[in-house]
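Every protein chain of the complex appears in place save one, which is left out.
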Amino acid sequence: MSRSIAVLVAGVAAVVMVLSKFIVPMESAETTVAEWFNAAAAIAFVLGGASLLKMNLLTISARGPGWGYAAVTLVAFLATLGVGLFKVGVPPSAAFPDHRMGGTPDAEGGALWWIYEYLMSPITGTLFAMLAFYVASAAFRAFRAKNAAAIFLLVTAFVVLLGRTYAGVFVTSWIPDDVPWVSWLRLENLSAVIMSVFTTAGTRAMIIGIAIGVAATGIKIMIGLDRSYLGAGAGGGNG
Amino acid sequence: MATHAGHASIFARLDRIDRRWIFLAMFVAVAAPILWVGVTGKTFPEAPTPAVQGAFDAVESLPSGARVLVSMDFDPASAGELQPMATAIVRHCALRGHRICTMTLWPAGGPIIDGTMQDVLGDRPDYRYGEHWVNLGYRAGFEGVMKQMNSRVSLAYATDVRQTPLERIPMLEGITGIADFDLLVSISAGYAGAKEWVQYSVSPTLTGSKPLRFVAGSTGVQTPQLIPYYPNQMAGILGAIKGAAEYEYLVNEAVRKADPSAIVPAKFQEAQRRMAPQLFGHVLMVALIVLGNVVFFGLRNREARA
Amino acid sequence: MSQFPGTSGTPGAPGMPADPAVARRANRLMIAVLAVIAALLVVRAWVGTEVGSGADAQVVHGYGMVFVEQQGAGHVQVPAAEWAQAVAADPAQQRVMVSWPRTVGVWAAALLTLAVLSFLWRDNPVYKLAESVVVGVSAGYVMSTAVWSSLVNQVFGKLAPGLTKAYLSPGLTTTESDWWALVPLGLGMLLLCRLSARLSWVGMFPLAFVVGVFSGWRFVQYVESDLLAQVATMFDPLYVAGPTAAATVGGTLCAVLVLVGVLTVLAYFFFSLEHKGPVGGAARIGVWYLMITFGASFGFTVMGRIALLAARCEFLFDDWLWLIDPAGKH
Partner (left out) sequence: MLADAADPAQKAWFAADKVPLLVALAVVVAAVLGSIALARTGRPIRIRRLAGLDAVEEAVGRATEMGRPILFVPGIQDMDNIMTVAGVTILGHVAKVAAEYDAEIEVPTSRSIVMTAARDTVQAAYLAAGRPDSYNPDRIYYVTDDQFAYVAATSGMMARKKPAACFYFGCFFAESLILAENGNAVGAIQVAGTAETAQLPFFVAACDYTLIGEEFFAASAYLSGEPDQVGTLLGQDVVKAIVWFVGLAAAALGTVAALQGPDGALQPFVSAMRAAMGGGA
């Protein structure tokens, strides 16, 4: 029963959003819903924090493997949340110098800013930077020109990799730049042609296909055929 | 056959090489040029591609005082690629005298805006907050924020980050919906970012009377997926650090052209400097793929013969 | 130390020599190489960096020093040269000074950067520690940002404007309560029910609402932007007249190749037709287009990865070790 109501809620919400695109007076309905949607998105972040808290508390209380790391995560979470919510060390705002909560929570010099700048930035940045090492290792050990398709792919990758740096200019500088019949063969020009012709065409066809797929999913949610989301979690993503 | 056996053993040894040597090679390929450029200060000349030139022209062609909305939709994890773009575009806007409104759809984007504005406008006392630039900050909701801003910016943002109500901010006078801005810029590392801006805010205006001009800056991973939108739905794209370097080069050339004696501060050449580690990193990648295949097929031939 | 298990390096894992003697030798050699690199960096930093020029010159032994200047209510980071100048002018000045919190911060950032990089050597507790910290810190940061940027003004401010203005948000201009704000608050509360096993079914309703709204938007916007507007570009003429014969041929060829690419890749993604005859031929051409597209993606992705590594290296060499000063920070 409650599942059917939920499916109905989703379907009605979707249809109303579609109609509001065409029926001008419904625009205010759309912006109101958007406001609720945004608040729900903000609360989803709170939900994310709460579920992290719950998970780590469970690990710690059960003395599960690696509970020490869970404790570190917990302390880091609570400390960051605390200094963020209470605006610890935030310089007062120019407009409201006397108000304790007048400043921006992550303004330069505040505790939250310090955590952001010196803990969060370096770790997330380095975690992403590690991928450069992994891709190098995979380059040597996994990317094999084992068939024509792979050869095509790798050769294109070479052209783009070299053509998008000075290496391309250097390697093919002997090709005259002022003879239009051959100048496109210079690596920097060739990589531009690959982007403007082949990537444009290939990606265009792919996003057309994806758009049709997204539309089909939307239709199925509207008429209640697709209910997979009911077993799903919530929250935004990045990435 | 001694030489042949020698070859084979080299292949076999290379095939079993400890991957940490490859990691070290990548580190050296990136670190050494950084030190070299850091000491010598040399950079490579850049030849702008059409998509970058399009982005530059979109900013350049606006009359002075035009209003540009810059959404910095990334977090510190991607700042290595995108910060130079953000700096270059905001700097270009400031050089042209445009009024800049900043915002972000990513929760960790706030300090990135502060840092960028401090870098670019720190020594521009003529750029007064509220009159020449304003920071709306972060709002949760991804596409929901775009939907609200399409109708009325003030629905999404009641105040700016300094808690000034929008109607009391001089530079936003006359701005109702997002289409009232003369240009939208999104520098984005993924969802929600440039693609969603195109879908939700730019494309709906294309059938109307006032299409919204849009420029995107994007990470290397995302750039190919934005290419089909250029030039119809986007005026230009800065793709990866190379796009940033080309844009920086165009802005710096424009500065030098206006005043041949002008010295471009080092902080505005970050992306151009980065092209040196890129060069060596890319060459190493190509070499590793080629070498890996030589080893692979070398060993396979040997097995086939044996 | 079972609460901090570091998975031991997996002996015999790919890329790790199987023979322990070889592995030991490789380890020793690698440690030696890393030690030499580290020693060079330390020696260079020990020598110190001269900041300022002429009479103002001061030698600073780098290592992550940050100088700040009082500006308004807060402090702003300034180059070391400015500090050198200020000290040379007045040794007792308090205007420009070393910021210990930020100096400690640069150290923390550098050590954490190295901690993460240590995973390349093998999985270890230090890496895991850095990872645990970032998971907690990111969640805390995002949650506090969501509260301040969205909930305070958009929800609390509408329900209790007086209280919110007095204690949380002095800039608030609303004075009347807007009870519609209870709806998102209620949605949020229901969403939080998902945390409880017994009540999680209640969380289904806000989720259904969010999914419904979102899929309605996506349905329309994907068709408008990625289907209709993309098909509109196919009106591009195949004949492109250029200023020269070469430009005309080139432009026309490019236009034809784009159209052929879109149509053949679409043909590849037909699933209800066997890849035989003309459809098969088109699909085979489509595969080539896809491979070139992926090759370009490959190149761009690699480019992005290397750029991020370069940024981290620059941080270590510039902000921490003061080996270089490309941005004029010192």
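Letters A, B and C name the chains as they come in the text, with residue numbers starting at 1 for each one.
The rule is simple: a contact is a pair of C-beta atoms (placed from the backbone, for glycine too) under 8 Å apart; a residue touches a chain by one contact, two chains touch by 3 or more.
In this text, all values refer to a predicted model and were calculated from it rather than measured experimentally.
Within the full complex, the chain left out of the display contacts the shown chains A, B, C. Screening C:Ala45, C:Val155, C:Leu172 or C:Ala229 for touch with the missing chain picks out C:Ala229. Which of C:Leu114, C:Leu159, C:Leu238 or C:Leu253 touches the hidden chain is settled by the complete complex: it is C:Leu238. If you put the missing chain back, the residues of chain A touching it would be 18, 21-25, 127, 131, 134-135, 137-138, 141-144, 146, 149-150, 153-154, 157, 206, 208-210, 212-213, 215-217, 219-220, 223, 225, 228-229, 231-233, 239. The set of chain B residues touching the chain not shown comprises 203, 206-208, 211, 221-222, 224-225, 232-233. Residues 7, 10, 12-15, 119, 123, 128, 131, 219-220, 223-225, 227-229, 231-241, 259, 262-263, 266-267, 269-275, 290-291, 294-295, 297-298, 301 are the ones on chain C that touch the missing chain.
Assume only the chains that are shown with their structure count from here on.
Chain centres here are C-alpha means, and the one lying farthest from chain A is B.
Separating the centre of chain A from that of chain B, both taken as means of CA atoms, is a distance of 15 Å. Centre-to-centre separation of chain B and chain C, using mean CA positions: 12 Å. The multi-chain contact residues of chain C, meaning those touching 2 or more other chains, are 14-15, 76, 120, 138, 141-142, 145-146, 149-150, 154, 169-171, 214, 217, 222, 225-226, 230, 233, 293, 296-297, 300-303, 305-306, 308-309, 311-312. For chain A, the set of residues that touch two or more other chains comprises 35, 37-39, 41-42, 45, 94-96, 102, 106-108, 116-117, 120-121, 124-125, 127-129, 132-133, 135, 137, 141, 154, 157-158, 161, 164, 195-196, 199-200, 203-204, 207. Of all residues in chain B, those touching chain A in their complex are 17, 19, 22-23, 25-27, 30, 44, 47, 49-51, 75-80, 106-108, 110-111, 114, 118, 137, 139-142, 144-145, 147-148, 151-152, 155-156, 161-164, 189-192, 224-225, 227-228, 230, 239-240, 242, 275, 278-279, 281-286, 288-289, 291-293, 296.
Within the complex formed with chain B, the residues of chain A that make contact are 27, 30-31, 34-35, 37-39, 41-42, 45, 93-96, 102, 104, 106-108, 113, 116-117, 120-121, 124-125, 127-129, 132-133, 135-137, 139-145, 154, 157-158, 161-162, 164-167, 169, 188, 192, 195-196, 199-200, 203-204, 207, 236-239.
Those residues of chain B that touch chain C in the shared complex are 16-21, 23-24, 26-27, 30-31, 34-35, 37-39, 41, 77-81, 83, 107-108, 110, 118, 122, 137-141, 143, 147, 158-159, 162-165, 198-200, 202-204, 206, 219-221, 223-224, 228, 232-233, 239-242, 265-267, 269-270, 273-274, 277-278, 281-282, 285.
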